[in-house]
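Every protein chain except one is present and positioned as in the full complex.
Letters A, B and C name the chains as they come in the text, with residue numbers starting at 1 for each one.
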Amino acid sequence: MKLVYFAWLRERVGVGEEEVELPATVATVSDLFDWLNSRGENYQEALKHPDVVRVALDQQHEGDRNASIAGAREIALFPPMTGG
Amino acid sequence: MKLVYFAWLRERVGVGEEEVELPATVATVSDLFDWLNSRGENYQEALKHPDVVRVALDQQHEGDRNASIAGAREIALFPPMTGG
Amino acid sequence: MSVTPDVRIQCEDFDITNEISKLSAGRGDVGAVVTFSGICRDEAGSLSALELEHYPEMAETEIKRIAADAIKRFELSGITVIHRHGKIKPGENIVLVVSASPHRHAAFDGAGFLMDFLKTRAPFWKKEHRLDGSEEKWVDAKDSDDSAIERWE
Partner (left out) sequence: MSVTPDVRIQCEDFDITNEISKLSAGRGDVGAVVTFSGICRDEAGSLSALELEHYPEMAETEIKRIAADAIKRFELSGITVIHRHGKIKPGENIVLVVSASPHRHAAFDGAGFLMDFLKTRAPFWKKEHRLDGSEEKWVDAKDSDDSAIERWE
């Protein structure tokens, strides 16, 4: 599973992307947040305001924290977008 | 007093502009229409659907047929506009 | 605000990139520019040209008045209106509105407002010339153009 980070989330985590092996207990977006928080201070800093973090599963917006991440090959975490 | 005509009003009247001496009894836009109708078939043809004729007094739209034309130097008659 | 609209009535065509740059170059406050180009249509492929007649003194006065109103209503940084007259072939430009503002909604509103009023208040009239030489025909005004103004009231 590939995780990708953008903007200040990328800066706080410290990398733009990483390959991870998720434990079988990580089933939803919310579980993923909990798991990342357990990985260190950089993740805790990046996710400290979880409500503003946006999620995309395989390049598709996913607004539901209880959505299943099963089958996703790439999960992106990023701040609210400021394009245009 | 100068009268100017545009588009199919100009074509029906037969001239684009003319200098006229209005009788003292012609006080309003409506009076002007009546007076023009008395001047010949070409005017009658041009004014035969008076509701669609638009009027400008000294280059300003005038939607009121009872508006006074006193003091106007140029009165324009034309069809609904189709610019843009 | 001391913004003056740039209004031109001319035979010649215009260059949109150039007109945008006149409104935005060297200015830090312009974040959004909206342009509207009206183009001579010919779905049936039977049109030779549109001929645009206008009332010169009134056209300029009226468009300047509408444009000044748009600047005030939407706090525009600038607005440019170019309306062509004379014979215009299918695919050629007829009219251009360029509306500049710090923010996008004001720029959109400025251009939309201007076009709605231009359609029914600016003294221009279009006549169609056909390729087959059939009788020339004045274009009828559209009721939908009259009602488009209402949303700004």
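Details
Everything that follows uses one rule, which is that a residue touches a chain if its C-beta (ideal position, glycine included) is under 8 Å from a C-beta of that chain, and two chains touch if they have at least 3 such contacts.
What you see is a predicted model, and the numbers here were worked out from it, not measured in a lab.
Touched by the hidden chain within the whole complex are the displayed chains A, C. Where chain A meets the missing chain, the touching residues are 4, 6-8, 10, 56, 59-61, 76, 78-84. Even with one chain removed from view, chain C keeps its contact list with that chain: residues 15-18, 20, 24-45, 90-91, 102, 104-105, 107-108, 111-112, 115, 148.
Everything that follows uses one rule, which is that only the chains that are shown with their structure count from here on.
Rounded to whole angstrom units, the spacing between the C-alpha centres of chain B and chain C is 26.
Note on chain placement: the centre of chain A and the centre of chain C lie 48 Å apart, centres being C-alpha means.
With centres set at the average Cα position, the gap from chain A to chain B is 72 Å. Along chain A, no residue makes contact with two or more other chains.
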